[in-house]
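In this view, the complex is presented without one of its protein chains, the others remaining in place.
Entry: chain A
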Amino acid sequence: GWVRRSCGGAEAKRGDPKAARRRRRLAGPWPPPAAAAGSRPPARRRRWPPSHAVERRRRRRALSGDGGGGGGGGGSPAPGPLLPPPRALARPPPPLALVPRFPDIPVLPYSPLRCRMCRSILNPFSIVDYVAKIWVCPFCFQRNHFPQHYSSISESNLPAELFPQYTTVEYISTAETGPVVPPVFMFVVDTCMIEEEIGYLKSALAQVVELLPDNSLVGFITFGTYVQVHELGFGLLPKSYVFKGTKEVTKDEMLDQMCFFAGKRKPTTGVIAGTRDGLSSESIARFLLPASECEFVLNAVIEELQKDPWPVPADQRASRCTGAALSVAASLLGVCVPGSGARIMAFVGGPSTEGPGSIVSKSLLEPIRSHKDLDKDSAPLYDKAVKFYDQIAKQLVHQGHVLDVFACAVDQVGVAEMKVAIEKTGGIVVLAESFGHSVFKDSLLRIFQSSDNDLGLSFNGILEINCSKDVKIQGIIGPCASLEKKSPLSSDTVIGQGNTSAWKMCGLDKKTSLCLVYDIAKKDGSNTIGQAASNQFYFQFLTYYQHHEGQMRLRATTISRRWVSGSDSVQATYRWL
């Protein structure tokens, strides 16, 4: 009799005041052990060196509020097999009524223990033989031996991942196992707007610059008739790299044209990108700079933003090369920070009329496609534009990067065409009539605010699903992209992103929601389900992601469900609920 829980639900409710009150009540009967409490001050000291400015310290504390909570949660369970908790912690599970509905998620600073057969992670539903030091995987029933450092395990000495109430645990890489990766924000700003709109946007961007995490890397691109990549790490005078609005730029072209191998011979084989592949940090630092280092320059660039200088005839729309700009941004990130979490944040003030991804021609005689046109498949540029953005989506998913779009215009902008790229990369869309509208301004600030209500933007999510063999995965509907990992767990019927057991979520946050659709494995007769070895079946969701504080994490959620049988199954389900 376990209460049904969903991963997303847990996320959504975490900020709920009632849940917070319950968390506090839960902490009462489980005071953290002295040893665990002793470990907190060093972490705090490490997180806040005294040499930092007071304002920065304040901001950093706010930024890491969630991390602090996680740290507190980490203190509650056993710190790991190597450090057995006092015996007093061990108690039988309390009665059902007292089990907290939304417990804190423990953060474990060690690697997970996996089944050697199906790679599932040790979880509360594993059957443990404490004498023989063996655990049985509930998914494939493989018997696994505990490794040496679990030798002290016993009924009175359990690692956190075996606690019945911890169906969700999070593993964090330690300093030795993984570096802290800074988030990357690449702003792509439209300049084909009236002065008033540009003024609003400048004001909003200036506010964002104040809120950027100090260690995050920032890049800045503007576009109109042409695409301009601003060199934020310039020495003597401001520089911009200018690309034609009519052409998309591949990563190889980016490497060749932007002097990433200055003075060196370019390798002739293999995929080349990032510092580990021969690019110098100096060449990357021209375009992506820590926010703390380029704040002045960035503010200057924003302050000097001007309307696109190319003249617009009276009977024409402005030349807006949104597609080329996004292509440049994607290729630039692909060159500089492949595999690191990065967001392209596009601020678009009107329809794309120039180059790839255009949705309408420049001539005002031609109206922008309407919903009816899309419905009747009579928008001449739609299919081609969608194909272009699908290509951008593939590139971004491959790189692990996100596309956000802030579309503020009275006119259509082309979000329908861009949708595929935003959706597959887990990006954000904000629609408003003006960059001065509160919908835009408040939404943008929300993304960067550090408070109890922050979104907890994270990167590079990979979701893997394991489930009992009686169940098949049909697919996921939601902001993700298939990694096309063939598996016997995949159903022949596909709904949404299917034919895989692993998905990529370049961007994800506390509010990310996915709809998972399952199929019941076909057998000789439907009545045979009732004769399964057990009435229980299980799901395990593994989410690898780059936490907004920069560490790689693995969140493991394991749930079980019970089969019901017979012709009264629906009624029985209701009764059970």
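Points worth noting:
Note that in this section contacts are C-beta pairs under 8 Å (C-beta built on N, C-alpha and C of every residue); 3 or more make two chains touch, one makes a residue touch a chain; residues count from 1.
Here is the rule we use: contacts and distances are computed from a predicted model.
A chain of the complex is left out here; the name its UniProt entry carries, from "Trafficking protein particle complex subunit", "Os11g0482100 protein", "3'-5'-exoribonuclease" or "DNA primase large subunit", is "Os11g0482100 protein". Of the listed residues A:V131, A:V242 or A:A314, the one in contact with the hidden chain in the full complex is A:V242.
Within the set A:Y226, A:F388 or A:F440, the residue that contacts the chain not displayed is A:Y226. Per the touch definition above, the residue from A:I121, A:V169 or A:M258 contacting the chain not shown is A:M258.
Shown as candidates are A:P311, A:P367 or A:P488; the residue that touches the absent chain is A:P311. With the whole complex as reference, residues 226, 228, 234-244, 247, 253, 257-259, 262-263, 309-311 of chain A touch the missing chain.
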